[in-house]
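A quick write-up on the structure given underneath.
All protein chains of the complex are present and in place, except for one that has been dropped.
Moving on to subunit A:
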Amino acid sequence: MAVALALINKDNSPLYLRTVAEPANGEVAHKLLYMLHTSLDVVEEKVNSSVPGKNDSRDLCLGVLYSLDEYKLYGYVTNTKIKIVIIVELGVAVQFRDNDLRNWFNRLHQAYTEVISNPFYVAGEEIKSKKFEAVVNDIMRKQ
(Lines give C-alpha, C1' and ligand atoms only; values in the text may rest on other atoms or scores of the structure.)
Protein backbone atom coordinates (compact mmCIF):
# COMPACT_ATOMS: atom_id res chain seq x y z
CA MET A 1 0.00 0.00 0.00
CA ALA A 2 2.63 2.49 0.98
CA VAL A 3 5.14 3.24 -1.72
CA ALA A 4 7.93 4.63 0.40
CA LEU A 5 8.83 4.70 4.04
CA ALA A 6 11.55 6.31 6.07
CA LEU A 7 12.65 6.19 9.67
CA ILE A 8 14.69 9.26 10.44
CA ASN A 9 16.69 10.06 13.55
CA LYS A 10 16.55 13.25 15.54
CA ASP A 11 19.36 14.81 13.50
CA ASN A 12 17.36 14.19 10.35
CA SER A 13 19.61 11.42 9.11
CA PRO A 14 17.92 8.30 7.88
CA LEU A 15 17.94 5.13 9.98
CA TYR A 16 15.91 3.15 7.52
CA LEU A 17 14.82 3.92 3.98
CA ARG A 18 12.69 1.89 1.71
CA THR A 19 10.86 2.51 -1.54
CA VAL A 20 8.79 0.09 -3.56
CA ALA A 21 10.35 1.20 -6.79
CA GLU A 22 12.16 -1.60 -8.55
CA PRO A 23 15.90 -1.14 -8.47
CA ALA A 24 15.97 -0.64 -12.20
CA ASN A 25 13.62 2.29 -11.96
CA GLY A 26 16.10 4.64 -10.39
CA GLU A 27 14.13 7.68 -11.32
CA VAL A 28 11.06 6.82 -9.26
CA ALA A 29 13.16 5.66 -6.31
CA HIS A 30 15.09 8.87 -6.53
CA LYS A 31 11.96 10.96 -6.66
CA LEU A 32 10.50 9.15 -3.65
CA LEU A 33 13.71 9.58 -1.68
CA TYR A 34 13.71 13.28 -2.33
CA MET A 35 10.08 13.40 -1.34
CA LEU A 36 10.86 11.68 1.95
CA HIS A 37 13.70 14.08 2.55
CA THR A 38 11.81 17.24 1.71
CA SER A 39 8.87 16.19 3.84
CA LEU A 40 11.11 16.86 6.83
CA ASP A 41 10.45 20.55 6.24
CA VAL A 42 6.85 20.04 7.20
CA VAL A 43 7.66 17.60 10.00
CA GLU A 44 10.07 20.06 11.57
CA GLU A 45 7.58 22.85 11.26
CA LYS A 46 4.87 20.78 12.90
CA VAL A 47 7.13 19.58 15.69
CA ASN A 48 8.54 23.00 16.46
CA SER A 49 5.36 24.99 16.23
CA SER A 50 3.26 22.84 18.53
CA VAL A 51 0.87 25.22 20.18
CA PRO A 52 0.99 24.85 23.96
CA GLY A 53 -2.32 23.66 25.26
CA LYS A 54 -3.37 22.29 21.92
CA ASN A 55 -0.89 19.45 21.86
CA ASP A 56 -0.94 18.69 25.54
CA SER A 57 -1.51 15.00 25.34
CA ARG A 58 0.93 14.85 22.51
CA ASP A 59 -0.43 12.99 19.59
CA LEU A 60 2.56 11.37 17.99
CA CYS A 61 0.83 11.05 14.66
CA LEU A 62 1.20 14.21 12.61
CA GLY A 63 -1.32 13.12 10.00
CA VAL A 64 -1.05 14.33 6.42
CA LEU A 65 2.12 16.31 5.87
CA TYR A 66 1.06 17.40 2.42
CA SER A 67 -0.32 15.95 -0.74
CA LEU A 68 1.06 16.19 -4.21
CA ASP A 69 -0.40 15.39 -7.60
CA GLU A 70 0.18 11.68 -7.19
CA TYR A 71 1.14 11.06 -3.60
CA LYS A 72 0.14 11.82 -0.09
CA LEU A 73 2.66 11.99 2.73
CA TYR A 74 2.00 11.09 6.34
CA GLY A 75 4.24 11.74 9.33
CA TYR A 76 4.77 10.52 12.86
CA VAL A 77 7.21 11.72 15.51
CA THR A 78 8.15 9.80 18.63
CA ASN A 79 8.94 11.51 21.89
CA THR A 80 12.63 11.09 21.16
CA LYS A 81 12.19 12.91 17.86
CA ILE A 82 12.49 9.82 15.70
CA LYS A 83 10.44 10.59 12.64
CA ILE A 84 8.53 8.17 10.48
CA VAL A 85 7.32 9.28 7.07
CA ILE A 86 5.13 7.19 4.82
CA ILE A 87 4.22 7.97 1.22
CA VAL A 88 0.99 6.60 -0.18
CA GLU A 89 -0.29 6.90 -3.71
CA LEU A 90 -3.16 9.31 -3.96
CA GLY A 91 -5.51 6.65 -5.35
CA VAL A 92 -4.85 4.43 -2.36
CA ALA A 93 -5.03 7.27 0.10
CA VAL A 94 -8.64 7.93 -0.85
CA GLN A 95 -9.84 4.56 0.47
CA PHE A 96 -7.68 4.76 3.49
CA ARG A 97 -8.83 5.43 7.00
CA ASP A 98 -7.16 7.37 9.75
CA ASN A 99 -7.17 4.23 11.89
CA ASP A 100 -5.17 2.24 9.34
CA LEU A 101 -2.59 4.96 9.32
CA ARG A 102 -2.28 5.06 13.10
CA ASN A 103 -2.09 1.32 13.12
CA TRP A 104 0.84 1.37 10.69
CA PHE A 105 2.68 4.00 12.64
CA ASN A 106 2.11 2.21 15.92
CA ARG A 107 3.42 -1.03 14.49
CA LEU A 108 6.48 0.68 13.10
CA HIS A 109 7.10 2.45 16.37
CA GLN A 110 6.78 -0.85 18.21
CA ALA A 111 9.13 -2.52 15.76
CA TYR A 112 11.64 0.27 16.17
CA THR A 113 11.41 -0.04 19.94
CA GLU A 114 12.24 -3.69 19.60
CA VAL A 115 15.18 -2.90 17.33
CA ILE A 116 16.74 -0.56 19.82
CA SER A 117 16.10 -3.00 22.64
CA ASN A 118 18.44 -5.37 20.89
CA PRO A 119 21.77 -5.17 22.75
CA PHE A 120 23.66 -5.82 19.53
CA TYR A 121 22.16 -2.82 17.82
CA VAL A 122 24.30 0.28 18.07
CA ALA A 123 22.03 3.28 18.41
CA GLY A 124 22.16 5.49 15.37
CA GLU A 125 23.20 2.79 12.94
CA GLU A 126 21.21 1.81 9.92
CA ILE A 127 18.51 -0.64 10.90
CA LYS A 128 19.06 -4.14 9.57
CA SER A 129 16.56 -6.31 11.32
CA LYS A 130 14.46 -9.09 9.88
CA LYS A 131 11.61 -8.41 12.26
CA PHE A 132 11.55 -4.75 11.41
CA GLU A 133 11.77 -5.60 7.74
CA ALA A 134 8.78 -7.91 8.11
CA VAL A 135 6.63 -5.10 9.50
CA VAL A 136 7.76 -2.82 6.69
CA ASN A 137 7.06 -5.50 4.09
CA ASP A 138 3.59 -5.89 5.43
CA ILE A 139 2.91 -2.18 5.19
CA MET A 140 4.36 -1.91 1.73
CA ARG A 141 2.83 -5.02 0.23
CA LYS A 142 0.58 -4.60 -2.73
CA GLN A 143 -3.06 -5.36 -2.21
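In the analysis below, contacts are C-beta pairs under 8 Å (C-beta built on N, C-alpha and C of every residue); 3 or more make two chains touch, one makes a residue touch a chain; residues count from 1.
By our rule, contacts and distances are computed from a predicted model.
According to its UniProt record, the chain left out of view corresponds to "Trafficking protein particle complex subunit 11" among "ATP-binding protein", "General transcription and DNA repair factor IIH subunit TFB5", "ER membrane protein complex subunit 10" or "Trafficking protein particle complex subunit 11". Checked against the full complex, the one of A:Val28, A:Val42 or A:Leu60 touching the unshown chain is A:Val42.
From the set A:Leu17, A:Val88, A:Ala111 or A:Ile139, the residue in touch with the chain omitted from the display is A:Leu17, counting the whole complex.
Contact between subunit A and the absent chain runs through residues 9, 11-15, 17, 30, 33-34, 37-38, 40-42, 45, 65-66, 69, 124-126.
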